[in-house]
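Just below is one structure, and these are the notes that go with it.
One chain of protein is taken out of this complex; the other chains stay put.
And now, subunit A:
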């Protein structure tokens, strides 16, 4: 585990987003960046409203952590019944690590992942992404369903 500066602001924002309270309850995702041994919020990217915009604007040569508030309808086990299973929410943890990044930064990110997961409670799954098309809501839902049955 790499020792790094971890801002309290991140934990606060994350909790507000997760619990749906406070200033940041509408936030769909939180983007973190690593700069010289400290984890910071990337405000430019966090401002965006949809996942598509975010994927298009992710940097090509730098790494990011994305915490995504996934909200989906639970598919019904019984296809005939009218009863709905209701919606579920999950906090997804996505690491954005394109191939063009230099190796040192990649390593740093991999070593920090554990710290971030330790600080932020309630993250359900981790997805490693290096291509833009890998970040997609459908595959995230599929992944969640594998352990929700």
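To be clear about the criterion, a residue touches a chain if its C-beta (ideal position, glycine included) is under 8 Å from a C-beta of that chain, and two chains touch if they have at least 3 such contacts; residues count from 1.
Everything below uses one rule, namely that contacts and distances are computed from a predicted model.
The UniProt record for the undisplayed chain lists the protein name "Actin", from the options "Large ribosomal subunit protein bL21m", "GTP-binding protein ypt5", "Actin" or "RNA methyltransferase family protein". Contact with the chain not shown here comes from a single listed residue; of A:106, A:119 or A:132, that residue is A:106.
Interface with the hidden chain, as seen from subunit A, comprises residues 1-3, 63, 95, 97, 99, 101, 103-111, 113-114, 126, 128, 130, 142-143, 146-147.
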